[in-house]
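What follows is a short report on a single structure.
In this view, the complex is presented without one of its protein chains, the others remaining in place.
Order of writing sets the chain letters: A, B and C. Residues in each chain are counted from 1.
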Amino acid sequence: MQHSIVDSSFAAIHTPAGAILYASDFKLDRTPTIGEAPDFTRLKKLGNDGVVAMITESTNSGLSGKTPSEKIAKDLVCDVLLGTEETESGVIITTFSSHVARINAIIQAAQEMDRIPVLLGRSMERYLSIAQKLGYIKFPENLEIYGNRNSVDKFLKRVSQEGKKEYLPIVTGHQGEPNSILTRIADGETQFRIKPGDKVIFSANTIPTPTTIANRYALETKLKMAGARIYENVHVSGHASREDHWELIRMISPEQVIPSHGNMTMHSSYVELAEDAGYVFGDTVHIMRNGEELVL
Amino acid sequence: MQHSIVDSSFAAIHTPAGAILYASDFKLDRTPTIGEAPDFTRLKKLGNDGVVAMITESTNSGLSGKTPSEKIAKDLVCDVLLGTEETESGVIITTFSSHVARINAIIQAAQEMDRIPVLLGRSMERYLSIAQKLGYIKFPENLEIYGNRNSVDKFLKRVSQEGKKEYLPIVTGHQGEPNSILTRIADGETQFRIKPGDKVIFSANTIPTPTTIANRYALETKLKMAGARIYENVHVSGHASREDHWELIRMISPEQVIPSHGNMTMHSSYVELAEDAGYVFGDTVHIMRNGEELVL
Amino acid sequence: MQHSIVDSSFAAIHTPAGAILYASDFKLDRTPTIGEAPDFTRLKKLGNDGVVAMITESTNSGLSGKTPSEKIAKDLVCDVLLGTEETESGVIITTFSSHVARINAIIQAAQEMDRIPVLLGRSMERYLSIAQKLGYIKFPENLEIYGNRNSVDKFLKRVSQEGKKEYLPIVTGHQGEPNSILTRIADGETQFRIKPGDKVIFSANTIPTPTTIANRYALETKLKMAGARIYENVHVSGHASREDHWELIRMISPEQVIPSHGNMTMHSSYVELAEDAGYVFGDTVHIMRNGEELVL
Partner (left out) sequence: MQHSIVDSSFAAIHTPAGAILYASDFKLDRTPTIGEAPDFTRLKKLGNDGVVAMITESTNSGLSGKTPSEKIAKDLVCDVLLGTEETESGVIITTFSSHVARINAIIQAAQEMDRIPVLLGRSMERYLSIAQKLGYIKFPENLEIYGNRNSVDKFLKRVSQEGKKEYLPIVTGHQGEPNSILTRIADGETQFRIKPGDKVIFSANTIPTPTTIANRYALETKLKMAGARIYENVHVSGHASREDHWELIRMISPEQVIPSHGNMTMHSSYVELAEDAGYVFGDTVHIMRNGEELVL
């Protein structure tokens, strides 16, 4: 399948009575930037052979339409990075360390911007080093990585001396986590000082919990007070939307469906979708709570 | 400039004291699908020569970041039209008749879908015929156009006989206007009957007035009750967002700025942006009401 | 029980296996303005004797806290009607014809304002005449009622001659229904012309459907353009909130609970509440769809 991490898969457990399909953490992305489109032939065959039950994420089943491809995110990132007349400004971009495809797009854009891409932070170092070893991503020669705090701070000092326009720092901290690199920069705890007109790009959504919202708000407020220009949500989701679910449920035609990976409201949305596809609540589509057992 | 209609322009009125720039209905689109990117060289020269006052739209100045390019809208439209395994379903798409670039993208996608693109409705006929005559758009040979109600209804009857999978109707009615083609289809007043699984794609935003919201809600409810799958907001705006305004005001460096084309809330957003850029409310950036006069 | 209509009741069906309680359309109002507080002694006895299943409204179970008493609505209405220095202005008030307690409060306020209360509209005439006959409400001697359109229009013409400050019209039309009296007044179709400073009081909520919202918006816009001062939502709900449900479920202690009178989102809220009270989803609290059967 496709998802915001590489090599996401479904698990089909084959039993004498038919298959059980565990179908979570996916999107139907036909133009991914790493890996291939979902294997629709295999999915259809699974459906034809008969699936007894499908357990599937309800996460974004309440969002109308179809989740945009990662290709769209790549174009949005490039347009923000390259589409400006103010090419001398400082630019910092933050995204999920685990999102190898996104970081790949950013690294390619850095080349076009004629800036050195620099991965900063322990999790950036860990994820991307592994991704490179496994061959998911190819680093350009000029790429730099600094994982631990000392080397990060030394690098940020160097930038302050050599000029921000030479580098594109790719950092952690998009959720405003205290002690992340971006928060430390916003707090003036590094030598990299935000100046009016510097750009800070969030290639991530804000996770919708009050604590995260508050952290992000605090982070953005400090950045803005220093004069930063903010680009939020230069991002697309890794989860299927309502019409992607519609396609999947019709392709698989499971006898029973159980939404998972969501709260009651998300499950309710999935139930309504399944009802559209002919399922009957309490009979062929079920809402379950943790620890509950369903005998088919 | 670029905008959701072709050949949008700024007007610079040159006076002995310097230029007055009227800068409304624009976006800074560097990858447009019709026409060229804004003429940044000319804009910078205007700024260098000295602009006494700039009157500019405040419409989307409260939206963070940068308005995505029309290229993004094109990719979103293609992904929705082409990215499906259910290739036999009926599909209807609706957008602004005046949005020639968008309709061009839809027509091209129809070719790839191996469907005949059909423009339906009087305003579709009027706008696109002119666009073709002026050379903005090139029609494929199999394209059909039906403007008046009789010919529209005759065509929809033909579709019901020959099969929906041969055609891609491009219609008016995205705001749920009573008597528009899409509303008439939803009401069952034509021979084109919505069946479960048929797709209706809104390549347009909903204009945020209560009446429009109610009309759209009524339209979508009827479509859903007939079993339609809905794709909303497959669209990008034609208006500059906050960071586009930041770029423009810095490029032009007008002595005075006056937001226009918005309400008090939108103007307030623009004033805050202008303050970021060093302007002073009541001194170099002004909120004005219709009919008011400002002596510089 | 108490509700926004008088003499609302629960129905207990007694069977050899225990009672089934149908508990919908209620609030736990201890200071009602017509009738008595709910019979808590009886409710507790029912609970002690054993209730096999309770079917109860989930409508407002997602709203935190406790629904305010009708006494609060009475005080809010009086404060708006009496609490002003502009005692000469025109005043119109609109509420539900079926809400006898509310209309009683308005009539009493009219007496204190030294204005003649006038009930306008067919449904006002019908409901309040019956309420008077059954003894729920006592009309003051000066009260006037006009039901059909001719007599309403004749009365409104008389007001325009004698002066608005003599009367308090109590009208239908709070949802902006086309052809209601209030909409006709807003449209200038009667002799009662809205002048700047006239007050229009909505002693009702807006029913949250897009069509109603649009109608109300259109109505208020026309009223404001004529200069009316608008008082919205001078009202309290007739439905129990989350903590009222908490009290009821603990008082009754039914073996099984089934939320009704709501959509999936409302039922989900009720399930979470029932879970707080020790019920188990799918085991002792059930979400059901229309037409479904549950065997206990």
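One rule holds in what follows: contacts are C-beta pairs under 8 Å (C-beta built on N, C-alpha and C of every residue); 3 or more make two chains touch, one makes a residue touch a chain.
Only a predicted model underlies this, so the values are computations on that prediction, with no experimental measurement involved.
Engineer: Thinking of the complex as a whole, which visible chains are touched by the chain that is not shown?
Structural biologist: Within the full complex, the chain left out of view touches A, B, C.
Engineer: Identify the residue among C:193, C:229 or C:261 that touches the chain left out of the display.
Structural biologist: Of the candidates C:193, C:229 or C:261, C:229 is in touch with the missing chain.
Engineer: Among A:34, A:52, A:218 or A:288, which residue is in touch with the absent chain?
Structural biologist: Of these options, the touching residue for the absent chain is A:218.
Engineer: Where the complex has a chain not shown, which of C:49, C:86, C:114 or C:189 is the residue touching it?
Structural biologist: In the complete complex, the chain left out is touched by residue C:86.
Engineer: Kindly note down the residues of subunit C that lie in touch with the hidden chain.
Structural biologist: Subunit C touches the chain not shown through residues 28, 30-31, 40, 44, 64-66, 68-69, 71-72, 75-76, 79-80, 82-86, 196-197, 227, 229-234, 243, 246-247, 250-251, 276.
Engineer: Under the stated touch rule, tell me which residues of subunit A contact the chain that is not displayed.
Structural biologist: So the residues of subunit A touching the unseen chain are 209-211, 213-218.
Engineer: On subunit B, what residues meet the omitted chain?
Structural biologist: Considering the whole complex, subunit B reaches the absent chain at 264-265, 268, 271-272, 281-282, 287-289, 292.
Keep this in mind: only the chains that are shown with their structure count from here on.
Engineer: Work through the pairs of chains, note which ones touch, and then classify the graph as line, ring, star, complete or other.
Structural biologist: Looks like everything touches everything, fully connected.
Engineer: Superposing the C-alpha atoms of subunit A on subunit C takes a rotation of how many degrees, nearest 5?
Structural biologist: So the copies are related by a turn of 180 degrees.
Engineer: Report the inter-centroid distance (CA atoms only) between subunit A and subunit C in whole Å.
Structural biologist: Distance between chain centres: 47 Å.
Engineer: Rounded to a whole Å, what is the gap between the Cα centroids of subunit B and subunit C?
Structural biologist: 43
Engineer: Would you mind listing the residues of subunit C that make contact with two or more other chains?
Structural biologist: none
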